[in-house]
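Got a structure for you, questions after.
Missing here: one protein chain of the complex. Every other protein chain is in place.
Letters are used for the chains, namely A and B, taken in the order the chains are written, and counting of residues starts over at 1 for each.
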Amino acid sequence: MSAATPTIETADGAVLRVAGVSKSFGTLQVLNDITFTVARGETVCVVGPSGSGKSTLLRCINWLERPDSGRIFLELEQVGMTAGGFLMRDKELSLMRTRIGMVFQHFALWPHLTVLQNVMEAPLHVQGRPKAQVREEAEALLARVGLSDKIDAYPARLSGGQKQRVGIARALATKPALILFDEPTSALDPELVGEVLTVMRDLAHEGMTMVVVTHEMSFAREAAGHVIFMDRGAIVETGRPEEFFRAPSTDRARQFLLRYASTPGQGGENAARQEHRS
Amino acid sequence: MSAADVLAIFNGAVTTLLLSSLGILLGLPLGLAMALIRWSRVPLASQLVAVYVSLLRATPIVTLLLLLFFALPNVGVPIGPISAGILALTMNTSAFNCEVWRASLMDFPKDQLEAAQSVGMRASLRFRRIVFPQIVRSSLPGLINEMSLLIKVTPALAVVGVVDITRAAVRIGAETYEPLPPFFVAIAIYLPIVYALVSLQRWLERRRARLEAPA
Partner (left out) sequence: MIHDFGVVWAERSLMLNGLLNTLILSVLSAFAALVLGALLAMLLTHKTKAPVVVARGFVDLMRCTPFLLFAYIVYYGLPSLGIKFDNWSAGLVALIIYNTAYMAEILRGAAAAQPPEPAEAGIAFGFTGFGLYRRIVLPPLLLAAGPVVGNQVIQIVKDSAFLTIIALPELTHAASSIQSRHYVPFAAFISAVILYWLLCLLVETGVSAVGRMADARR
């Protein structure tokens, strides 16, 4: 367990490598020299106080935000830049993005499409896969997240937890190498959080490579392969969850955990959610 | 096009502006009165207003103008082109204004009225001091939009022979065998007036959004 940022491993089993990524919005430095690696089948949880840059980091990975410096590699291929060092064109970036799934805090389902159509949309119209096959796979995915009875409903009719499960099925549909979760349960009422975390936990145990920004410490403790703690745009500490939660090595991590995870279970998570909502 | 021609167009513009202003000034209170009739649900009158508004909002101004100009003398009411023009503009704009006022009235929070009632205010006082000042503010963008629309349909007046800006432009074009330049002059006159109104409307809407935004 280290207190400083780890060096880049030259591991071939790495699905994601983030190297020296920095980003500012105007004069505000939101990300400062972020470096880490995610191995195949690993679940990485990114935790930290609000404003620490966690969401921005996630959005840089699939280039929804463009990093000012640094490089990002998905399975040895650089994201956003071609091998020659030029900016990727729309078409190349588009293909890259089908290999990275994303689950949004506010679900971001497409309101004019039914649940099934939402899941089928990207495989059909971005990847161009045959309709019958896409439909079959979409129905299977929706069954897997427990929403077979809602396939013809419109998103507006679903509860928050149901919408997020559709969001997860939608992210799985393009068969990505990696799925990014941007605070997937922060916008949910407390009683709906469990159904989403269950799906995510199952995904992690089935070997999906995941990067999860979350306040749900219980999930991080159970499902994470390692935890990254960020504060004010930098990685302050990383480590395996057993070690990080029991005995963090930096003061800032200790302070953070005192506020958010002092009581195992509901209390800490609710405090995090309250702070986030205000 | 000579200087005299441009002057003729400007004269036409004065006529257009005068008639538009009359139409606007008459149409505003008339629209408000009709909106109040519908809002208070006066029996029979509100249904008549509803039909009137529905018909007038669906009728092109040219058609209305021709109807008034030719049909009224036929039933014994002599009417000249200018009066027909003013009448058509007023009828048209009052119908649209009615809907703008009505939207504000329907949006008006009922509890304010109840509060006024509970301190003993009677209907006319309630309207004058509580309702009217607020609906003026919320109707303003829609009413200004209506004014810009009214100005944009005034070329129709040329159809019945009013020597407005359009008729002047047509006449000069026919005389000089160059139809386009007078129309460009005409548009150049309309542009700043309509643009001023549209900008005013946008400014009002932005201001209202800012004032009403949650703190």
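Simple rule for what comes next: contacts are C-beta pairs under 8 Å (C-beta built on N, C-alpha and C of every residue); 3 or more make two chains touch, one makes a residue touch a chain.
What you see is a predicted model, and the numbers here were worked out from it, not measured in a lab.
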Legend entry - Residue in contact with the excluded chain [from A:Thr37, A:Asn62 or A:Thr238]: A:Asn62
Inset, instruction - Sort through A:Leu28, A:Leu87 or A:Val126 and give me the one touching the missing partner chain. - result: A:Val126
Legend entry - Residues from chain B at the interface with the omitted partner, ascending: 54-55, 57-64, 66-67, 70-71, 74-75, 151-156, 158-159, 166, 169-170, 173, 179-180, 183-184, 186-187, 190-191, 194-195, 198
Legend entry - Contact footprint on chain A, counting only the chain that is left out: 62, 64, 90-91, 93-98, 100, 102, 104, 106-112, 121-122, 125-127, 154-156, 170, 174
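Simple rule for what comes next: only the chains that are shown with their structure count from here on.
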Inset, instruction - Please work out the Cα centroid separation of chain A and chain B, and write it as a whole number of Å. - result: 56
